[in-house]
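This report refers to the structure that appears directly beneath it.
Note that one protein chain of the assembly has been removed; the remaining protein chains are unaltered in position.
Order of writing sets the labels: A, B and C. Residues in every chain begin at 1.
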């Protein structure tokens, strides 16, 4: 099996700095960063990962590869709209939620249902049964520890 | 435009009686009941609707029409697995959640993101910003009132 | 199990008259007509079905119920773009292709893979192994005969 893949989800421009830090830390641990491939947190996390020499995957909702942001190495073009969010979280061995709203809630619910290790980075949504972290570093450590140390 | 369509989501055998009552009340109001077409709440709501002479739609995750429960009038076979849950809520002008767990949380998040009128029937998940009802009758009335009285 | 469902696929304004006739004939046989719910053949077939007192289902690619044409009784909103074409053919016990191009070819391939009874109404695509009919009446009879007479 290849590198540990961690999906970073969420939205909101105000969360980009933390998303970028999460991406950087994941790349330093050797993890591949998976996002929805568009803007805000979906761009910030791969930007951080690439700055640290990491690898990134973007899973797009539309039909055009060109829609991917410039920090995406490997582009998956789904054409299935919001349903691609399920593919984003399903493709993560672990999932870190940075900010977000209704769409992020849907993804957390779906990821949990599929048994993925989900961590919410504060401040952000509060979902019963999902652990929260107070810093990007804690979020990454918590997510990876829930995988049994894989990727560390 | 045809009849108001209301999606009934949720899981858990202990919620079937209330799901059936929701289905019956919706049919009495002239609404078409939409569910995932399989068992538990997905069967109870259309069973209630048919008992009241209503119309039902089931949206299946697999590839076989025969998987639909016997109270489904119109069967949509998607073959897209869990992603069909998005189609269930998207096909409702309103959405009523009866019980449920992670999958239901995902559907509530998705439905809210798409601007559907969502109501949670207690006891059940608690999601900030989503109104709750204490009885099937209140759930149906609340869901329909959020549509501006359509279907009443 | 409810009424036999027949999916009518294809595109091209020049095929609308024949699509409408197919819809009418299916309704007269008691079949429910399933289409993609938008324009051209997707509107013509349900228009013909409604003129004959039939029932129709439209499976939309987008997220808005309002996009369905006015002859659709039951609307399924998928939000999954072109992938909804798979749901259209999967929801038919039989499939009739009226005109069409690349998208229709994809649907014929997918329907055949899933074991659906497919019939191509001439003139139209030529696909090895898929029977062709020279008139709407022949197409409907051929499709239903492949179901073992169901719906007749």
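Note that a residue touches a chain if its C-beta (ideal position, glycine included) is under 8 Å from a C-beta of that chain, and two chains touch if they have at least 3 such contacts.
Computed from a predicted model, the values in this text were never measured in an experiment.
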Identified contact with the non-displayed chain, of B:54, B:79 or B:124: B:79
From the list A:22, A:42, A:77 or A:143, which touches the chain that is not on show? A:77
Sole contact to the chain not displayed, among C:27, C:60, C:80 or C:143: C:80
Those residues of chain A that touch the unshown chain are 1-2, 5, 32, 55, 57, 59, 63, 65-66, 68, 72-80, 83, 86-87, 90-91, 93, 114
Go through chain B and note every residue touching the omitted chain. 63, 79-83
Just the residue numbers, please: which parts of chain C touch the chain that's not shown? 80, 82-83, 86, 101-110, 112-114, 126-128
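We take it that only the chains that are shown with their structure count from here on.
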Taking each chain's mean CA coordinate, chain A and chain B are separated, in whole Å, by 30
From the mean C-alpha coordinate of chain B to that of chain C, what's the distance rounded to whole Å? 27
Centroid of chain A to centroid of chain C, CA atoms only: how many Å? 40
Check each residue of chain C and list the ones that touch at least two other chains. 63, 79-80, 83
